[in-house]
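Got a structure for you, written out below as structure tokens; questions coming shortly.
Just one protein chain is left out here, and the rest sit where they should.
We call the chains A, B, C and D, going by the order they appear; numbering starts again at 1 in every chain.
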Amino acid sequence: MTNVKEPLIPTVCVITDIRQDTPDVKTFRVLTLDGKKPFIHKPGQCAMLSMPGVGEALFSITSSPTNTEYVEFSIKKCGCVTSWLHAAEVGQQITVRGPYGNGFPVETEFKGQDMLFIAGGIGLAPVRSVINYVRDNRANYGKVDIVYGSRSKDDLVFYKEIIDEWKNDPTVNVHLTIDREQEGWDGHVGFVPNFVKEVAEKFDEDKKAKTTAVLCGPPIMIKFTLQGLGEIGFNKEQIYTTLELRMKCGIGKCGRCNVGSKYVCKDGPVFRMDQLDALPDEY
Amino acid sequence: MQKITREALIEKAAALLSEGKVDRVLGWKSGEFSYDVTPAIFNNVEEMQKDFVYGDFSGANFSKYLVKETKKDGKVLIFLKPCDTYSFNQLLTEHRFDREKVYAVGIPCDGMIDENKIKQAVGDGILSIVSESETVKVETLYDGVKELNRADVFSERCLNCKSKKHVAYDELIGEDGLVLDSNRFDEVAKLEKMTADERFAFWQNELSRCIRCNACRDICPACTCEKCVFDNPNSGVENKAAANSFEEKMFHIIRAFHVAGRCTDCGECSRVCPQHIPLHLLNRKFIKDINTFYGDYQAGAEVGSRAPLVNYTKEDIEPSEAVNRGDE
Amino acid sequence: MQVNEYKPKIVAFCCNWCSYAGADLAGSNRLAYPAEVKVIRVPCSCRVNPMFILRAFQRGADGVILCGCHPGDCHYTSGNYYTRRRMALLFSMLEYLGIEKERTRVEWVSAAEGAKFAATMNDFVATVKSLGENKRLEDLRCKR
Amino acid sequence: MQRIGVFVCWCGSNIAGTVDVQAVSDALGKEPGVVFSTNYQYMCSQAGQDMIKQAIKEHNLTGIVICSCSPRMHEATFRKTAAAAGINPYMVEIANIREQCSWIHKDMKEGTEKAIVLGRTAIAKVHLNTPLVPGESPVTKRALVIGGGIAGIQTALDIADAGFYVDIVEKKPTIGGKMAQLDKTFPTLDCAACILTPKMVDVAQHERIRIFSYSEVEHVSGFVGNFDVTIKKKARYVKEDVCTGCGLCTEKCPQKKVPNEFNLGMDNRRAIYIPFAQAVPKVATIDADYCTMLKTGKCGVCSKVCTAKAIDYTQKDEFIEEKYGAIVAATGFNPISMDKFDEFAYSQSKDVITSLEFERLMNAAGPTAGKLVRPSDGVHPHKIVFVQCVGSRCAACAEKGKEYCSKICCMYTAKHAMLTRDKYPDTDVTVFYIDVRTPGKQFDEFYRRAVEEYGVHYIKGMVGKVSPEGNKLIVQGSDLIANKQLKIEADLVVLAAAIEPDKSARPLATMLTASMDTNDFFTEAHPKLRPVESPTAGIFLSGACQGPKDIPETVSQAGAAAAKVIGLLSKDKLTGNPCVAHSDEMMCNGCSTCEKVCPYGAITYQDKEFRGPNRTTLIRRVAQVNEAVCQGCGCCTVACPSGAMDLKGFASKQIMAEVDAICK
Partner (left out) sequence: MRKCSLSNSTALFNKIAENATLYIPVDLEKGRVAYKKYADGMKMSDALKTDRSAKDFFFPQTENLMEFKTEGKSIEIIDNRSEAEDFVVFGVRACDVKSLEVLDKVFLAEPVDSYYKNRREHGVIVSMACTRPTETCFCGTFGIDASAPKGDIECYKTDDAFYFNAVTEKGEALLAKLDGVTESSDEKAVNEQKEQIKKVLDKLPLKDLKADEFGADKTDKFFNSPEWKNLSEACLGCGTCTFVCPTCQCYDIKDFKTNKGVQRFRCWDSCMYSDFTKMSAGQPRLTQMERFRQRFMHKLVYFPTNNDGMFSCVGCGRCVAKCPISMNIVKVMKTLGGKNND
């Protein structure tokens, strides 16, 4: 196990930085009270953040494990805890427990593979952790393509990082798209599934075979992207996604996050598409 | 009163189904033992002939199922015992189901049996229960056949039956009965006569057993909220399990209060309580008070009546008088 | 050593039009009543949900008093008539559960009855004081 | 999470005298969400308000808590301040640390502690406040004045003169009210009729005023700017538009034995009558209780003599429905009944009369044509005793009298005494009084003249008993100054009966949802700052229905009420109260419980489509609140078992947060 001591008792941490990414997404930098990272994690893992009296909720860790200074969470305002967090200020303490879940197999299955990252909207949050992990361990992976789309330019999370760092990284191909035409946008316009198909269609068969796709976004996007990738010859074994379902305890005991016999918080949240297919349709 | 047989009901249902007056039947389905009868939907006579039962354990009040059933297509046949008809009317008053989608057949009832009383009387291992007019023959694993008086194993609520009269139906099988003079408030009166300390001890003992399974609420024909306040995180009173005696009381007081003036005293809450808490004594207290303070009122007696808590007179009793009646 | 006098917590719900104004009048006339009484302003006594009253007890109140316009004087015509029925039933139920009936009260106080407001509060606080702490409807968690 | 600013007001020493305001602002500054906390001498002053505005901008505040006087005093002020600084006015909460804290507690420690709790409570509430936007509703540009006495007349004239339509509803056959019954008025002694009747004529002739005489308000619904009123025009069996007021019928009517209420029953009138010569409208009215034709179907004299053919025995009560933007209550007063005052022998002797009866006796148009004689035998009285405060200031005898001072008796008694002495210098006049109160312009001078110039005997003391003995009245009383018991033989005793609101006021108040005090006087929205408005929006108060008043006061209040009405009617739109009920459709089960308790009929039901599980559509019956009609009482919120109904500004969660904060 990682550094989880009492599984349900969290650690007090402090928000040291808040960045407004999009109108409804903020990224929170979190450190322990003595200024350290709260935990060591794997890309794709989650952690439980809470404000006592407001509630506890699970968020994917957006920062890469290779970041030695802090962890970050990018959070979309949608419920009670998230609204509270969005109203919080730097210096606010919160409680943190985790990390939870299996994470992406970056040190095993992903090694040596070409990576195709596909994300829509806030779905980039967990994927960013892997992208930066891969960039920081560049030698271990093949080519990297990132397809990312959102409703509008303003809704692209991490836009600055994408433009300043990813786009400037010669080893990474960034493909951005937005749903509808917008003034001041000269990039691609269209939905992610079609765009992915466009991008990946250009891969030769060899590359297609050694590419692993990491997919995260709204269910409808996932559905059509899968369909598209299938059409151009991707296997389900090549595609990974991450689920975030009704998790409460984070340790596979409270009984609500199972899909069939798998607990999302423990056995997931990262599933390979073929594994997911084997589970009953209840997610 | 004539005994209604399973066959008579199947015959009635068969006729209605074949005439196309109804599309399905809400009825009682036999179980593993003599007493574990389950509400079920029967789509045809064959299904009924296979599993439909009507007897001493067909006590469940089906009215509440109409909320769900009338959202579906087609018309449903429901058999209503006299006490069920009050809930039926109350639900109609509150616009909770579509009357057009229901065909209600009133059936007489001479009281249901409480299997727990049988279990208490004969012990473990009940293999069969055969009902006769005055007695009940119970075969057990350990002691052979025992004969019990029906009257001794009647459901508590049937012992205090308030009415044999059907207040709603499309069709009646058999003859209608009368509204009865019941002694259903005796237990409440007994409690009222106790000292405050005794009452407190009584309820503390009863309510402390509550496991908050919500069976009382979920079976209650008056509890048909889209979302109960106790389940709604925004209500400010949501709680899942009573953490202490306060929350036990809170839940039961508020639940009783929310159904005050709407509760028909069908007794389902006490019947289903796995902890055997006499919850009906809370509801009956409100009914008794309402009758005393504001004049007799029977929820569900007629559709559209104005419940006491949504009504008033200028001469109503003051709260201080309401609690000081026993002092003189 | 100084013995700490028992100070009950009293929540008073007052309707905006009569009783809250009555409380204000008591203030304007400098009619003293114990500081243990804290008023919550509601538009009408009929806004007071039995849940609020139970909530107050849960949170550690020792007495809850509900003040509204005199029957017939409701700013909203009929609100206090409903209050009267609701509270008659609720209080009767609380008593049925063995909870001291003196901890809850409904009093009709008009905007002109500053003196009655003060007298009522003095009397209510004294009554609750004589009962002592609320033990039968308490939630110990809240007291921590 | 709100960013809350806390502002603690000293109110000079009003608050700071018993509350350590610094300690309060310090303590509240530590509460969660509070980013700014301060205190100041007068928060309501311009400087104080500027301070709030500045803090809102500097600290980017989203919620405001003011610890000050009652919200009934300055809530509106501070809401405006907040709005001026750009935040929603409903993000302001007031902690009442003056009326409900500093003024009632003497101990600094106690006061400070309580003020902190009250502040915390307000903070807890503000945390859950949401910006509210009031709805708008149109204003019907017509006013209704209920009561046609001098108050109603003046109000109606002023409103009409400002260009708005006014209807007066008067239950009697004529307008004029009490003032029409008076002889002279104090302190100027000018004749009441001379100054009143021209105004009555003005009303009758005003193009924007309609008079519904012999009419009553039957039903009122709606709300400020939009009242729907049903007026019952009682059948008077005379066609109002046809009758010329010639009065022939009133002379020919064979039914002569009807007590004349205008003269307080001291003489008789006919069954068909015109109350007095200057009545407006000058139209005859048949008293159905006495008319032989209406009772037996035999007579018809009046119909026969009426050349205008105005008599209509088949007339029925007529119901008129009209919309109004504002309603003025001007229902006036009556002397209380003397039935319970047996000690003054009012019911035993005809020569014990009330002051109003005396007024009629002195009036040239009265039963004796102005000649002062004893009602019993018509003999001129040589000794008159006036008894003041009969039923007034009667704290000990609340079951028969009134606790309050009736205010006008001292002056009219002085007037009566003076007029008596002036007309009949041979008549000896004695006045028993508790105190003589003369706080009005020229009042004390008037009273002094009665004593000094007219030789009226004023005796401080109360009359204990009046007993008829032969044709005399023995008045037993005490002279508190001489400290002796007196026994006076009088010919006439005049009782200054207390005055009380007209009996029609209470049912009217219920219809108007306007509040009343224990004495059935209408309550004003604020005793000092809003004395002519009822707390119920759109209802205004004119004259003695709000409290005892003399004529000048009544007229000035009538004008003031008119000004308020004009202010209201001159608006095209009204912004409503945003603190209204709101139904959460997802929670509502359509049971109709809330609809049944709503006093305004603001709740209706609608079948609406909702998304069900698995892409199905559900149709559910759900409650809808008409925000323009809802007045925000919150009755529905408690009736609703599922908690779907909540009240904006007084949400369940907010109230519970307040409860929590108080009980902490």
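Criterion: contacts are C-beta pairs under 8 Å (C-beta built on N, C-alpha and C of every residue); 3 or more make two chains touch, one makes a residue touch a chain.
Quick caveat, the model's predicted, so the values are computed rather than measured.
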Left-out chain, listing which of the shown chains it touches: A, B, C, D
Hidden partner chain, touching residue among B:N44, B:S131, B:S182 or B:Q275: B:Q275
Residue, one of A:C46, A:V71 or A:I94, that touches the chain absent here: A:I94
Contact residue for the chain not shown (choose from D:G12, D:P32 or D:P138): D:P32
Sole contact to the chain not displayed, among A:R180, A:K202 or A:R256: A:R256
Missing-partner contacts on subunit D, residue numbers: 30, 32, 613-614, 660, 663-664
Contact footprint on subunit C, counting only the chain that is left out: 59-60, 141-144
Chain not shown, touching residues in subunit B: 31-33, 35-41, 60, 65, 116, 119-120, 123-127, 141-142, 209, 211-215, 217-219, 231, 239-243, 268, 271-272, 274-276
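In this text, only the chains that are shown with their structure count from here on.
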Chain pair showing more contacts of the two, C-D and B-D: C-D
Intercentroid distance (Cα basis), subunit D paired with subunit B, Å: 53
Separation of mean Cα positions, subunit D and subunit C [Å, integer]: 29
Where subunit B touches two or more other chains at once, by residue number: 229, 236, 309-311
Residue list for subunit D, restricted to those that touch at least two other chains: 597, 639, 652, 656
Chain-level touch network, classified as line, ring, star, complete or other: other
Interchain contacts (touch definition) - all pairs: A-D, B-C, B-D, C-D
In the complex with subunit B, residue positions of subunit C that touch it: 50-51, 54-55, 57-58, 71-72, 78, 81-82, 84-101, 104-106, 136-141
Residue ranges of subunit D in contact with subunit B within the complex: 586-593, 596-597, 605, 618, 620-621, 639, 641-644, 652-653, 656
Residues on subunit A engaged by subunit D in the complex (per definition of touch): 84, 87-88
